[in-house]
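One protein chain is absent from this view; the other protein chains keep their places.
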Amino acid sequence: MLDQPIAQIKGLRVEFQTKDGPVVGVQDVSFDVNPGETVCIVGESGSGKSVSSLSLMRLVEFGGGEITSGQLVFDRREGGQVDLGDTDQALMKQIRGNEIGMIFQEPMTALNPVFTVGRQLTEGLRIHKNMNKAQAEARAIELLREVRIPEPERRMKQYPHELSGGMRQRVVIAMAMACEPRLLIADEPTTALDVTIQAEILALMDRLKRETGTAVMFITHDMAVVAQMADRVVVMFRGNKVEEGTVHEIFENPQHDYTKALLAAVPKLGEMSGKNYPEPMKLMGAEDQKIEPIKGSDEVILNVENLVTRFPVKGGLLRRTVANVHAVEDVSFKVFKGQTLSLVGESGCGKSSAGRSILRLVEPQSGKVEFEGRDILGLNQNELHKARQDMQMIFQDPFASLNPQMQLMDQVAEPMRNYGLASGSELQDRVANLFDRVHLPRSFMRRYPHEMSGGQRQRIAIARALALNPKLIVADEAVSALDVSVQAQVLNLMMELQAELGLSFLFISHDMAVVERVSHQVGVMYLGRIVEIGPRARVFENPQHAYTQALMKAVPIADPNQRKSEKDLNFKPIPSPIHDLNYSPEPSQYMEVAPGHFVLTTDSGY
Amino acid sequence: MTDAAKKDPLQHSSVQQEAEKAPRSQWRDVWDQFKSHRGALSGGILFLIICVGVIFGPLVYWNDAQYVPTGRDFIKLRDMRPIYHALWDPSAKMDWAYPLGTDNLGRDTLSRLMFGGRVSLAVGMAAMVLALLLGSLVGVVAGYFKRLDGLLMRLTDLFLALPLLPMILVAAVLFRESLSKSIGPEGGVFVLIVCLIGITSWMPTARIVRGDVLAIKEREFVLAARSIGTKPDKIISRHILPNVLSPIMVSATLGIATAIITESALSFLGFGFPPDFPTWGRLLNDAVDRMTLFPERVLWPGILISLTVLSVNYLGDGLRDALDPRIRGR
Amino acid sequence: MLTFTIRRLILAVPTLLFISLVIFLLLELAPGDPMAQVPLTVPPEVKEKMRLALGLGEPVHIRFWKWLVQFFWIEPQVLIDNIFGTTFSAGDLRVISWQTRSPVMDIVVQRLPQTLWVVGTAYIVAIVIALPIGIYSAYRQYSWFDQMGTFVSMVGFSVPPFFSGVLVIVIFSVQLGWFPSIYDTTLVVDSWDTFVKQLQQMVMPVMVLALQITAQLSRFMRASMLDNLNQDYVRTARAKGLSEYVVVMVHVLRNSMIPVVTVIALGIPSIFGGAIITEQVFKVNGIGQLLIGAIQANDLPMVQTLTFIFAVLIVLFNLIADVLYGILDPRIRYD
Partner (left out) sequence: ERGSDGQVNIIYWQAPSILNPFLSGGTKDVEAASLVIEPLARYNSSGEMVPWLAEEIPTTSNGGVSEDLTSITWKLKKGIKWSDGSELTSADVKFTYEYCTHPEGGCAQVTKFEGVTSVETPDDYTVVVTFGAATPFPYGPFVGGESPILQKAQFEQCMGAKAPECTDANFGPIGTGPFVVEEFKPNDVITFVANDQYRDASKPAFSRVLFKGGGDATAAGRAVLETGEFDYAWNLQLAPDVISQMEAAGKGKAVAGFGPLVERLMLNNTNPSPDLGPDERSVVRPHPFLSDPAVYKAMSMAIDRELLVEIGYGKAGKVTCSWVPAPEAYAISPEGCNVQDVAGANAMLDEAGIVDTDGDGIREKDGVPLKVLYQTSTNAVRQDFQALIKQWWSEIGIDAELRNINASVFFGGDPGSPDTFQKFYADVEMYANTFNGTDPQSYFGNGLCDKAPTPASQWQGENISRFCDEEFDALHAELSGTADMAKRVEIGQKLNTIIFEKGGMIPLVHRGRLSAHANTLGGVDLNVWDSELWNIADWHRAE
């Protein structure tokens, strides 16, 4: 009984009926999940990971899919094995949530916004375990405690939007675990989360698995997470399983080209130690790649001093400002020509606000932003319009930052049109050149954003930013939403452009490994302030501030030998950045621990 | 797995393959998508037939819509039944020269339907377009410029509260004379009616558009547009308007129906076109009294109004899908 | 939320005052004469005297001011008097209708029950019919049921009530003789028989009105359901092992109702506004008929008062819709 797999997927094939005929989601996928084991399924976006897991729950049918062949043998708690592929929905209802639990990718949308956490948690319990309301609530509170949510009684009465992303994901986990399923399917449970929260969630799942003996099917595209979690790994590529093996086999001795490429694309924290300058990654399949460090210059292109950005919180009958969100608080840094300064920190610490303040996409409260000696904050609208020609921005979400209704050509041409830089066939040529620059075929010019993959889309965003020949690009989480492989390409592209054009980047990210790869300088932000700033090598190899140290610890490393355990982690929830009007924060003071390496000495709230 | 994929596993080879295809023209795409929408296609064809019928019908059809037979003809030609009536009542009064029969004054029903269709369709479309323009303008401005939001929304309240009839009376007093002097009596009434229906029906569109604009304004691509130096007017026209097209299309389809019906109610109350100027609404309305005696006289205009609304609705559905590149790609 | 409500209420006052002014000026500008229905046999001098007796001789701003005082100061007193038996308003001149020479508010109060009964029932019936249709059409999108629903609602939307009303009268009253063609406003429901009678006379107007409202509401419901059916949380709910019924009728419906409820709330003023043509066709003689009658007779105080009450309701229900939105959707917080 014990060595019998809990779930066996044999020759699964799923098709979707679309307007243009059937589309194959996965074809001929087989693998087993054994009791007490974590099987990680990796692969790029669209490779069929979700479809496989949804098939196991028989939820593909609700998305228009159909299991056309294959068996999904599941070992029930009682009653032996059944083929989930042809059970009826009535029986499936009993299995779902009860014997198989599922955690979904997006904690923001996976919970019903209009029901309380308590209600959503108890629902499954009441159906499957026949509990009454009180019992179910008691159990739910217990579950919340298990997933380490503070004040579980209060959370029960809250709505999802009142919880942070991490807490929401824990609620989803608690929900999936509620009936103590034999199999837990986790579909990218941490992709959308901050490193720190990700680390906690991973550790939590690991612990729960060990405590309850549940088998876990873990879906992700992040190799670092795989290294952290997996016992066995299944690699998928375009609807097929291409490789399967234990985590060590996969990481140490990958067989399939795709797996190798995938591993090569993962930036690993610590890879850059000993190097002073960032350099492009070595990727599979790109033969004539020249890997050279990018030096840049010492010339200051952007000088930010004591930047403060606050957002008013309005209230009362007259809608007067009653408080302020202190998004950016006394931040100073310099960006050098041809170099990259990275800002890292957790969600909500003010990274984006800082980036936007520099371009005056949000109006800063006070401070100084000097770009090539010009004071940006003092410009009027017309001058600002001109100044923006030299400063561009790339946004986090390649899906959201392109207008879905415009052809790519027009989107790339738009900045040039706005500034009247070119028109007619000249404009066409320049757009075509930009497409070449970002390695997109010119035939894509007439496409629409949805016809592109995320990586391609982000390249369009880069092309658009390059259109005006800017000197500085603010890249706000420019690669966070991308698959590892694509991310690596985009990063290389950015570095290539930097080397060729001498661009300066203000690179905003929460991914320490990526930051390590691309930066010359690194600033760590916490609650609106920079707590530590300095050359990348120093900050990463010798973190001084307590927060930086904690952050470094949380980063999973794509190496199964360097797993982290829950007790290593130590995060306090970020205090609220909202203060009332007469709150005056003290100025930031720094100590220079090494040349160019500063650490905040005043209280940062951490 | 293909060879190409093996050699370069990180490239999206499917995308690569597609890239080799010749670039497609945008309108070609729109048309392709539109064609594949069965409802839209039939709606479009139906609408086209109706339009062609009312525009060219009177040119080729032998009877004149306004001609009233006189003398002895009158008694002979009035109250003629449609020819299909012969199927169940061969003794009924009918004539192949009057395929749908005549009314109580001997005017030919088919030509009145065609002529009336011209007016109804023109009023419906023009009023709808006006209402859409107004509604979208107010909605976009209110949604985009926070400062004007409150003011414009209260303005919407005001218009919702205004009674239509007195407004029509006022407008007639103020503008009818001058309009009919410059563009003739029918033209003047047309402009008046279109303006009035437009002015009194833009509010729902404005509300919906405003809501959507508020949401779209927060999307990143608007911020991105700002960062590449796009001026607000261009942001609205390039980035916001195309993305609120779909609710506007829905309002448009409903707008045509309301406009056609409102026009008929206006004729009914005596504020519409000159009495010898048939419109579908008026035909329907005039025939209601004799509904049991001559059911065809209510049925035909009724069916035509419904068919128009229905076809426009499906057409709108299809157009909305076709104009949305996201759906088009699927 | 409370401050939001209060702020909007305060804002509503100038808005409404402005609206009342616009309405007044509009009516003032509109041609027409309260004497239009007096027969031609009554000579013009007499009509002129009658006009003066109605107060038409006074300048516009004085009449507006008088109306404001009567509506905002005296009528509330009358209301208080009626409730508590006090005599604040004794001797004050109320808003008087030119047609009937009686206080406008009295007539409105008299008319309201009919309208609320008929239009209100139609509204409820429409909601009761439209929601399931919308839900099912969305759940089985592009099924034949959905296609039929689209078709029927479009037809319902495009058939004017002066046609559908007469049609049902011809069928059900004239041919079949099931229902009365004329609504009896004097009927007092105090027994089973009278209740049945009331039902009978309400069937047809309710049917005609409900057809139109159903057509629109079901479209709305369908669209809203479609939006929500593809949301991630629906998958979560299914993954919990909930039955389809609970998933659709609890999880999806609750979310889909948010916009629909506000649409319903926005439509409520039209209940009070009555349904002009339908009321006329069935002789329900509610507020809608009162308004059209008053417009035709140029009874300005009546028209002004009715439209203004209507405006108040519109502004109020706009506010209510916004507040409802905030209540139904826990994510929305008005600060």
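A, B and C label the chains in the order they appear, each numbered from 1.
To be clear about the criterion, contacts are C-beta pairs under 8 Å (C-beta built on N, C-alpha and C of every residue); 3 or more make two chains touch, one makes a residue touch a chain.
Remember, it's a predicted structure, so these values are computed and weren't measured experimentally.
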item	value
In the full complex, displayed partners of the excluded chain	B, C
Given C:Gln289, C:Gln304 or C:Asn318, the one touching the chain that is not displayed	C:Gln289
Residue in contact with the excluded chain [from C:Lys47, C:Lys197 or C:Arg254]	C:Lys47
Options C:Arg8, C:Arg63, C:Arg111 or C:Arg222, residue touching the unrepresented chain	C:Arg111
Hidden-chain contact residue, picked from the options C:Leu16, C:Ala297 or C:Val315	C:Ala297
Touching residues on chain C - with respect to the absent chain	29, 31-54, 93, 96-97, 99-103, 106-107, 110-111, 169, 173-174, 177, 180-182, 184-186, 280-281, 283, 285, 289-290, 293, 295-298
Touching residues on chain B - with respect to the absent chain	66-68, 70-71, 74, 79, 104-105, 107, 169, 172-173, 176-177, 181, 185, 269-271, 274-276, 286, 288-290, 292-293
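Keep in mind that, in the parts below, only the chains that are shown with their structure count from here on.
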item	value
Whole-Å gap separating chain B and chain C, where each centre is the average of the chain's CA atoms	26
Distance from the mean Cα position of chain B to that of chain A, given in whole angstrom	47
Chain A and chain C, separation of their C-alpha mean positions in angstrom	51
Touch list for chain C against partner chain A, complex	3, 6-7, 10, 231-244, 246, 251, 254-255, 258, 328-331, 335
Contact set on chain C toward chain B in their complex	11, 15, 18-19, 22-23, 26-27, 29-32, 147, 150-151, 154-155, 157-160, 162-163, 166-167, 170, 174, 216, 277, 291-292, 295, 303, 307-308, 310-311, 314-315, 318
Of chain A, residues touching chain C in the complex	54, 57, 59, 62, 89, 92-98, 101-102, 104, 106, 109-115, 123-124, 127-128, 159, 161-162, 172, 175-176, 313-319
